[in-house]
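Let me give you the structure first, and then I'll get to my questions.
Only one protein chain is missing; all other protein chains are in place.
Entry: subunit A
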Amino acid sequence: MRAGIVVFPGTNRERDMAIALHRVTGIRPMMLWHRDTKLPKLDLVVLPGGFSHGDYLRCGAMAAHSPVMSAVRAHAATGGAVLGVCNGFQILTEAQLLPGALLRNAGLRFLSQDWHLRVERADTIFTSAWRQGDIFRVPLAHGDGNYIADADTLDRIEDEGQVAFRYCDAEGRVSPETSPNGSARSIAGVFDRSRRILGLMPHPEDLVDPLMGGTDGLPLFKSLLESLVS
């Protein structure tokens, strides 16, 4: 699996992502710069976390209009996989590659703590190493993770199976109280219609080694490795 990680000014989680991808695939991912207009042949493009362009205007708004995003769009249009984590998720919504938007956390606090997610479907390139309904622990590190879309859009993405993960408690129960940031319907991650693009707020890449305190995030990368063998 050949992976590339896009670096914008203000991106700061690209190395965590590179470590996770290297650990699982044995291949060092390429670092791509936001001004690049052409991508090498890749199976997966990752938009990592951070504060691209200082979060000016809105989180991800500037990055969504970077030169590299035309290339990312072209990659996605030909069936290439795209993963956006945290700020990467915000960029994908701003670029309208994913539905909805991410607002300031309902409690206004930056969240830096572990939480639990429930896997909503396991028949995708990102989630095949889990079973549907699996619960896993994952670190949160965001101030603007409050997922929102209008009611029609929420209904549509539920109907079309585009909800990837929901925030839940340790037993997998989902309720407004188990959403740390106020996200509509406790949505933590969404797919595009083709389910080749995934965005999520939490950081599975930061839980891929016992030395990090656990390996709960590994199935995401194992799924991609199995699905995107090349």
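One rule holds in what follows: contacts are C-beta pairs under 8 Å (C-beta built on N, C-alpha and C of every residue); 3 or more make two chains touch, one makes a residue touch a chain; residues count from 1.
The definition used in the following text is that contacts and distances are computed from a predicted model.
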Can you work out the missing subunit's protein name as recorded in UniProt? Choose among "Putative ABC transporter permease", "2-oxoglutarate ferredoxin oxidoreductase subunit beta", "Phosphoribosylformylglycinamidine synthase subunit PurS" or "Cell division protein FtsX".
"Phosphoribosylformylglycinamidine synthase subunit PurS"
Can you say which of A:N105, A:Q162, A:S186 or A:S227 touches the chain missing from this structure?
A:N105
Can you tell me which of A:I19, A:L39 or A:A61 touches the chain that was removed from the display?
A:A61
If the hidden chain were put back, which residues of subunit A would touch it?
57-58, 61, 65, 93-94, 100-101, 103-108, 146, 148-150, 182
